[in-house]
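Quick one: this structure, given as structure tokens, is what I'll be asking you about.
A single protein chain has been omitted; all remaining protein chains appear in their positions.
Labels A, B and C are assigned to the chains in the order they are written; within every chain, residues are numbered from 1.
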Amino acid sequence: MDVLLDLYRDMWVVRAFELGLEREFKKGNVPGMLHTGLGQEAVQAAIAQSLRHTDAFFPDHRCHGLLVLAGTPGEKIMAELFGKATGVCSGKGGSLHSADPSVGNFGDNAVEGSMMATALGVALAYKMQKRDDLAAVIVGDGTSGRGEWHESLNLAATWKLPVLYCCVNNGYAISTAVGKAHATENLYEFACAYKMPSIQVDGNDIVAAHKATEEAVDHIRKGNGPFFIEYKTWRWQGIFSGEFRPDDEVHYWREEHEPIKLAQQHLISSGIADAAQLEQIKAEVEAQVEDWITFAKDSPAPDPAKATSNVYVGWEIAAR
Amino acid sequence: MDVLLDLYRDMWVVRAFELGLEREFKKGNVPGMLHTGLGQEAVQAAIAQSLRHTDAFFPDHRCHGLLVLAGTPGEKIMAELFGKATGVCSGKGGSLHSADPSVGNFGDNAVEGSMMATALGVALAYKMQKRDDLAAVIVGDGTSGRGEWHESLNLAATWKLPVLYCCVNNGYAISTAVGKAHATENLYEFACAYKMPSIQVDGNDIVAAHKATEEAVDHIRKGNGPFFIEYKTWRWQGIFSGEFRPDDEVHYWREEHEPIKLAQQHLISSGIADAAQLEQIKAEVEAQVEDWITFAKDSPAPDPAKATSNVYVGWEIAAR
Amino acid sequence: MKRMTIVQAINNALDIMMAEDERVFLLGEDIGHMGGDFGVTRGLWEKYGDERVRDTPLSEAAIIGTAVGAAMVGMRPVPEIMFSDFLGTCYDQIVNNAAKMHYMFDGQFKSPIVIRTATGGGFGGGPHHSQSVEGWFMNVPGLVIVAPATPADAKGLMISSIENDNPILFLEHKALYRVRGDVDESKYSTPLRKAAISREGTDVTVVASMKMVHESLAAAAELAEEGISVEVIDLRTLRPWDEETVFASVRKTGRAVVANEAPKMGGLGADVSAAISEECFSALKAPVRRVCGLDAPIPFSVSLEKLILPGKDDVKQAIKAALA
Partner (left out) sequence: MKRMTIVQAINNALDIMMAEDERVFLLGEDIGHMGGDFGVTRGLWEKYGDERVRDTPLSEAAIIGTAVGAAMVGMRPVPEIMFSDFLGTCYDQIVNNAAKMHYMFDGQFKSPIVIRTATGGGFGGGPHHSQSVEGWFMNVPGLVIVAPATPADAKGLMISSIENDNPILFLEHKALYRVRGDVDESKYSTPLRKAAISREGTDVTVVASMKMVHESLAAAAELAEEGISVEVIDLRTLRPWDEETVFASVRKTGRAVVANEAPKMGGLGADVSAAISEECFSALKAPVRRVCGLDAPIPFSVSLEKLILPGKDDVKQAIKAALA
């Protein structure tokens, strides 16, 4: 089967997962805060497609769908976001910290940008261990404000570490436009300072995003050191679901340049699939997601003993 | 009188100050650690020449001479380094924290790089206060490893702040060569990422260093935002006075490309001064420095009450 | 007098100070147009503009550094760090720069900044959005830590903080943001370094801060029905805290419980408890007890989080133990 059809399904996994999650969040079934990956389906599908289980990746706060695409059963991610015992981290991590080492998911660090430093260490260790695996780190445009950004890019470049930087430039950090907070709107330019190969790609065009990611991964696996990809995209979610962006911008990204529509057009016009097939993929994925939601809802709350377990390795902490 | 002759005298102030200090340090008269500016006289003279008292500058750990050139009486700086009551900070700051706001000296922060953030605030305030003064921050090549480097350059560029970055690239951070620790040996290239005007200049050539600094300051005063200068230079001091650098490198910088010799040659060959005049300048400065050392030595230790004063503004702290 | 939430009370204080003093300005992430993650700065950008309500990138170290630099030359910056958990990214700026500058330059510079930050747990924020961080800063000379528990105090303490010449960490507990109370609409200040006696009592003293003040008041109200008279002290300034008020109360009651949300080991409560035991030794009829969070990060799951954080019942239990 054509990889693009796989990617199309993957995009729907992200879309359906987030739509279902958002619905449940609004109903009050999902605790805490929620950042969704809606609108960034192509980026997530492309990244997941190019990695393998022995790679490491550090997802950002909008990567729920990607975590599933990486290979973790969807219900275990969903349950984690519901804070349930059956979640990947027994409900202790939640949306912002759903790790699963078995598929290379090293978990998000909700102090944005800090994991850019962590990724260095994984990449360094893989190099020392003579593995040809890589460490990918997924970060938003806003995160480029952090000092760790510089420390990480500089060391990765200097030590020629196998790090894939996936910069998801969706134009805003919460409400702050990239150009208001940074010296450039084109963040791949930052990478040039480190003489690190970098590329800017249309993150809503799955074909382009996939191609760029494959090439970057290939470059890294050949031992050439880090690579930086800037995916230009846009998130549906405004400020806590409110909208603050100009109408024409909203229209462009949600209608004209919407990633799933673009993929549909491509698949149909190039004869890879017909509308009915695509509709079926969507329906299948949606049904699956509903199962995951049901599973998460029906799962029990974590065992109270979990509250105090795993603070230290091998040591208990004092009770109240 | 020709400004170059002034600059020549200034270079001797740096040289003689540091030689005297080093001598006293070896005798055990100067407590703590000591980093000298020997070999970097032209950089310091150039920077001091272009600033005015209403500017702010953040000196680095090798800037003792510069502090004097800025206008603080030499004996008050010397006394501070001796930890005496008559020092600019009553002996509480020492070599790494000798501030004197009356001449725009905002003091070093011995956590290298952290003051790059502080400089932003001064520059921002000056802008808000509609002053056309600037904030200069003097940092070594090694300091470019810090995350604050990025946060500072990015914000200065984005907000078009009047910050003058003076990067003193002497080739090493303690024992670590620039190229071993950074993605580039030419640190002005880092500034390009922020679309900040930047220049690399021979920091041992006082004519070139002076010209570059004047131009940068002029650029900033006209309201064009920050400017980045990389001064290529070399410090005499190796690792705690031990030498670890290749012989030919040592020879080049200490003999062939030594800043005071270069300045002498220039002054004489261009007819600005003759050898006797230059010798006299040197002798005058050296005598002055000895006076400062004597003053510092003869000064009393700080009043014990100073130990607990000025922890909080307006509040006393508890006694033992 | 007007009914206000703590969010509104702080907003009101900022508004008053910005109107009155040109040197006051705000900086932080999304504090402008958006009014901050919790709405504390809402409306101020519209009123005072881009220059004085300044959106920043995610550059926490630069936010604090910028504030410090501006303060050195006469401004009165009020930087916001969105969540107190992120203070780790600018810890150096606070501890080595803001807090030491006045001392190390022997009084030649001051660093009057007020770092506003949302702190505390109880809303399923998980390990990086729920911590109580005063313990990270309790051992830092030169720093002031202020932490209101009521709308009236939030306003008065914010005004005092902006007017004070020291660097101040101003902790705003997220669970208290929506607490309402009567607030005088005109300008007034509430003294720093002065604890409040939130409830008078004679049998036992509870020394609390932030959300634990409310938990302690609830405990006190319930115990009153059992005939136990609890005095609740709200520290308000956590560093340096008000020994005089605390010691006087403990000398009166002879018993003390110290309640704060962060983990017990190495927290604010340790200092208060140690000082009480040292200074009121002969007055104490029972050991000082600490009611604190367990020694763990804050888990995401709300049911687990409840087990980590201390609450009203824990205060009650400690009081009863002190009286046993």
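Heads up, the rule we're going with is that a contact is a pair of C-beta atoms (placed from the backbone, for glycine too) under 8 Å apart; a residue touches a chain by one contact, two chains touch by 3 or more.
From a predicted model like this one, the values you see are computed outputs, not experimental measurements.
A.B. asks: Could you tell me which displayed chains border the chain that was left out of the figure?
C.D. replies: A, B, C
A.B. asks: Among A:Val68, A:Ala123, A:Val139 or A:Ile281, which one is in touch with the chain left out?
C.D. replies: Missing-chain contact among the listed residues: A:Ala123.
A.B. asks: Hey, which of C:Met138, C:Ala154 or C:Val183 is the one touching the hidden chain?
C.D. replies: Considering the complete complex, C:Met138 is the one touching the chain left out.
A.B. asks: Which of C:Met104, C:Leu171, C:Ala195 or C:Leu217 touches the chain that is not shown?
C.D. replies: C:Met104
A.B. asks: For chain B, which residues touch the unseen chain?
C.D. replies: Per the touch rule, chain B residues meeting the hidden chain are 31-33, 83-84, 89-97, 109-114, 142-147, 173-176, 180-182, 239, 244, 301-302, 304, 306-308, 311, 317-320.
A.B. asks: Can you list, in ascending order, the chain C residues touching the missing chain?
C.D. replies: Residues 85-86, 88-89, 91-96, 99-100, 103-104, 126-128, 135-142, 239-240, 262-263, 265-271, 273-275, 277-279, 281, 284, 286-290, 295-297, 299-300 of chain C touch the chain absent from view.
A.B. asks: Just checking the interface: what residues of chain A touch the absent partner chain?
C.D. replies: 56, 88-90, 92-93, 97, 99-101, 106-107, 109, 111, 114-126, 128-129, 135, 147-148, 151-152, 154-155, 158, 306, 309-315, 317
To be clear about the criterion, only the chains that are shown with their structure count from here on.
A.B. asks: Graph of touching chains, which shape: line, ring, star, complete, other?
C.D. replies: Topology of the interface graph: complete, with all chain pairs in contact.
A.B. asks: Could you put a whole-Å number on the gap between the CA centroids of chain B and chain C?
C.D. replies: Roughly 40 Å, centre to centre.
A.B. asks: Enumerate the residues of chain B that touch no fewer than two other chains.
C.D. replies: In chain B, the residues touching two or more other chains are 147-148, 151, 154, 158.
A.B. asks: For chain C, write out the residues touching at least two other chains, lowest number first.
C.D. replies: Those would be 56-57, 59, 61-62.
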